[in-house]
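The complex appears here minus one protein chain, its other protein chains still in place.
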């Protein structure tokens, strides 16, 4: 039943009369008879909101959710960080949740100002000049960065480190089917990217792309990547972990031209992978190529500070086939969560998240590597995640560890070889880490 | 540590300097040395909000909460009705939650208007002229009604039906220790009150109090109580079940002078008994004796409709020892929930809740009384609740039924004799009722 | 065609974000047969009302309620929320009300299904978590107040006061002496005398002396064996600490009276000093002031009452008790006065208070008091010269200033200052209380307001004083409605939509 249609039967009649129609069906007279759906849709009739919530609760209950009964040691681009009540309750106020893209700035200063603050925060985390108002997720942000670099350099060959998240590389490859970009993957050696000294036969790259820290948790040498990019006049695209900004040098300070990342660690639950948040920031010189929405500060007629979406001529609705990207709807609400979470953290809190996550990871790493039969995949320094080789398939280990109350990590495959990727955040305690290690020891016996 | 104190050390120093003080301790110089607490409070140091939530979650998890795993057939003044998402999410907006009593009407029109709407809704449900802006709960509302009646009649003897909730009668008796009111309880016969034809030796009553439907779920004859009251020139106080207004005649239409009730069934979860909502409405002639806050419509300087708390001279802050009640803080937020829930129900929805609850109760009653060894406590007609005698202690039955996933009901005692009070709301389905009855059959074997 | 019914989904007329029209009432938005409700399919026989209840009991006509869609319901109340100021929107220096910021963690704690979906009649065996929480909270509150036992039943401060007075009465009656009087200072809150009356006592008022404290000589003259006790709040409602409290206690106890502590101002002394140590026998707390239970636009609150050992046997029951290390249950004291609430009090409010207590801990609570007192002294000192300060001495968590000079010189009253402050973007202080101060403005910043906020508040108050003029009578101008005609509301009472 159309619970959410307010019209009473009397009103429907009144409105039809006003339109000179005899029935609701006549509204669809323009639809050719042959195309009309006979008998209606073959899905169940509507249910009460309470029956619906029961069904949703049933489905939710079937999942093994992270929490006290399944302590999370998985990362691989999706991290189990704290979600303070103040951030969640403020970000999800209905004014933010039920607004559209701020097309009428006079009544959208709320969203616009939060986005302006968000852009500033992301610019600071990346060490670059300008950030946009969000993209879909880390993977698609990486694609947009490559498209920007190719447009800027006019060269469509792109060198991509195999340290970049495999799903992100898969997404880049998929988009490349349309753009025709030529993606050349560069291998890792003991956890960090080996950049070729010259391009050889093939066209020199327009972009050099790496992840910092990379998928295996290893801290890449961004400065060297910068040198590689310079060698070919390519732009340096760094996919970074925003949490690392609490301890490590910013990609911008290391020479990145474009920085992208996944914003989920700041204010967004694991959510089975979405909605997440695509971060993207660029050097000033590339601002006119930046994809998606950008909020700028300006004045209103009375000279009061005001915000508005700007440089609109880059966008699809105006530039159409020549737009810098096709993105329209983005991830604004997740950007709002991110901005509020970063404000909750502040300078010292950001450092604490990084430090506490690194400590938990160090403790976990030591406990896990102390188990014989388990070896590190790489020896390069790591920050908040690390990979190990196990005596039996990672998938099996994950299944068995679940029975002990742990999400053991993310299984590795492909170019990384078999193994398990393990991460620990500021939420993990010594007790949980001990429990994890002893369970793991049992499980691999 | 004081997470919620914003002051930085530098600011504290700056402020102390401004005050010419050397330390925070000096702020308490006026406190005699002998009274200062040495060594601080003997409670744990502060914890992070996440540790606190873990502890709260631990405590919550220890309880057997009503839901799919414990289907609720208990009532006795606290009912398991539906709580629609729209009502809960709207009522708990922070503007309503974090405001004080509307002392500055120009910036409190939100709360004031909702209360004005609430007063109107409660007046309609009771069938009387004016309702106040809430009291603590049904029990204390009953006390306030008696105080009003005694003040109005100048007679301090009060006849109270034993059909009134025992906890409410206990509360009335407790308050009577201070007011000196003389409460005379009147017994039930086969579920309904037996009113004495004359007062006998003792002073005639200033108030006659009954519950409709009463504690055992039986529908009292309010008209007869009215006649009894008239016989003695007493005011008739009816404690009603607001859900009954969806089917039964309103207490006002049956002659009540003052109607009180428990508002929990509309928009408030079971909550282990609080915060609930004290309903109180009176005939116009008693409005100047009404306890607590009252919101009235008026105009602002520009002639726009506005709301404000009114007839303030009745209240403690102005009238002091002569006030109509000592109440100050009331249950406004719960009144907001109630008003929004009643608006969600509307005319037809209110009828549906009553009808569906009565149907579920009828079905439960038939299934339960079909079990041999179980007999009704009374045969008077019931609305949404009924009482039975069991072959073994109700407490035992409740414990055992819990293992089958049911909250069996509320045990009876005292003047009612041993037994179980059973209620079913619009949430109860045929399947649950069948399951309940067959479990009960097993349990009493 | 024309449309007469106002449109909730339509004009955001009442959201101050757009326009300035009033929001229609929910009754004006009602359209016959429109619905928001849905109910689950019960799978039961569809008995009619007549099948279920004898006809003579059935209403002829259904009660008329607003008929709106979920969309209109949400729009209407969301707009009304935009016409409501609140702590979450800014400072709320309402004296005596302790409008501190309430941590959001407490909302989450109070939303746990394991608390909200528990039936009050469920046996102890099924509610161990609840009872453990109540016991732990009670223990902590006893420690904070320095008392021996506590009841969590009273749903607010005034109910706590009455509970205390009934305990006083029970105590004296048990000792076979019928006393008739309870003393309160002239600065006392209105609920105190009102509760005294309900407690069956007669109020005797003692004046304050030039220090703003209880006048000891005056007290001496009213103290006799007919005095059941005295009700005090310390710091008192002027925000001043009753320095002679020990002596007062001795004097009252001397004549066999008891001391009642009105805990509304407890925020000032958390972890610094305790009513029990001052000699009080009975203490109520306003958890909705001191322990961050949000005020909800007027309530619900919670007003637990803690007592010394000799009064413990009279407490209302049942009381949550620890039976052994990990079992909890209920017990009613031998000489219990009875019940002050239909169930166990405002239970979910108690959950919030307990979460707040755990988060702050002993160190945090002391810091709360320090910052609250620091802020209030800072404000008083800043306002010196702009407002009269009748008792210009170190105060505790709040300070009372006066607009009497402003009134004499510019005809600007405390109420005008309050309305002007609304225009400046702050909630107003409490006005005209305590009654002993002419044109009183009672300012309680609370500890959660920052130095920057205090500065802005002080700047605004000073600017108002400096710019005081007849124009202030037109304030506030930028609020959803202008100054409201309170007299008119009382003259032609319209307390319901149907009374219009």
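Read from first to last, the chains carry the letters A, B and C; within each, the first residue is number 1.
Just so it is clear, a residue touches a chain if its C-beta (ideal position, glycine included) is under 8 Å from a C-beta of that chain, and two chains touch if they have at least 3 such contacts.
The model shown is predicted, which means the values in this text are computed figures rather than measured ones.
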Among the chains presented, those that the missing one touches: A, B, C
Hidden partner chain, touching residue among C:273, C:402, C:450 or C:496: C:450
Absent-chain interface as seen on chain C, which is shown: 1-3, 5-13, 15-21, 29, 31, 34, 38, 69-72, 74-75, 78-79, 82-85, 88-91, 101, 103-104, 359, 382, 422-426, 448-457, 459-460, 476, 478-480
Residue ranges of chain B at the interface with the undisplayed chain: 3-6, 8-11, 14, 18, 47-51, 54, 84-86, 88-90, 94, 107
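Please note the rule applied: only the chains that are shown with their structure count from here on.
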Farthest-lying chain, centroid of Cα atoms versus that of chain B: A
CA centroid of chain B to CA centroid of chain C, Å: 19
Between chain B and chain A, distance of the C-alpha-averaged centres to the nearest whole Å: 48
Between chain A and chain C, centroid-to-centroid distance (C-alpha), Å: 45
Touching two or more other chains - residues of chain A: 49-50, 54, 84-85, 89, 94
Contacts with 2+ other chains: residues of chain C: 33-34, 36, 38-41, 68, 70, 74, 78, 103, 105, 107-108
